[in-house]
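Removed: one protein chain of the complex. Kept in place: all other protein chains.
The block that comes next holds chain A.
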Amino acid sequence: MTETIAPNTAPAVRRPLTSRRSVRVVGGLLLPVLILIAWQLTTALGLVSISQLPSPAMVWIAAVDLFDRGELTLYVAISTQRVLIGFAIGAALGLAAGSLVGLSRAADVLLAPTLGAIRAVPSLAWVPLLIIWLKYGEESKITLVAIGAFFPVYTTVAQALRHVDRQLVEAGRAFGLRGVRLFTAVQLPAVIPSVISGLRLALAQAWLFLVAAELLGASMGLGFLLAISGTNGRIDRILLAIILLALLGKLTDAILGVFEKWAIRKWA
């Protein structure tokens, strides 16, 4: 908020233009629309061959075609389902492990180095192992997504808990709080804003790991669509999958963003 040296007679504080909802929505759509126009122009004027860059209309037709076969809905649904289930499992485990490591010195000493090492393993390295262990079924994909979602939550929660204002924790203890009651009354509320930003990171990472999982071993889903379109040379479908991933990622992130706003108003 800018410093408005408003006299007391001013009934409401003026909000800067950039914090208005309509301005934000229109402003955010500006660049995508420009890109779309540029894309349309390049293909219409023949600056790039359509075998390299199909026109927006061709991508739209590919979408309609896939939709008519029932594949589009299926792929979007299965990918979203994998992300949501994997994200839920990974975030819950990350919250638990992060709380443990952030609150307990012993857990920090015992667990933090190992978890740090596991975290350093690149996502793709898990895929062959998971496929052998869990076959091509849902479990392997969901596990990989959960691994992806786990670490951002674990790291932010553990960090944030270590940095909770000691004076507040001490005050809580002085007023008779300990254990679970101290955690829910002081430590948890203090870290909620960081937990939510961790969750947002985790969600982005979940989509990332989903595509990794589906690219390498799946029979449906957006990553699978990317993989077979790559081998078939269907650039229109590749673009479609990329656009869908962008939209889905942004949509799920926006939902968490609403939750974040609410939580910050309540807890910060």
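Operating definition for what follows: a residue touches a chain if its C-beta (ideal position, glycine included) is under 8 Å from a C-beta of that chain, and two chains touch if they have at least 3 such contacts; residues count from 1.
The definition used in the following text is that contacts and distances are computed from a predicted model.
Candidate names were "ABC transporter ATP-binding protein", "Fe-S cluster assembly ATPase SufC", "Heterodisulfide reductase subunit F" or "Cell division protein FtsX", and the UniProt protein name of the unshown chain is "ABC transporter ATP-binding protein". One of A:V48, A:L74 or A:A171 touches the chain omitted from the figure, and that residue is A:A171. Summarising the interface, chain A meets the missing chain with residues 167-168, 170-178, 185-186, 189-190, 266-268.
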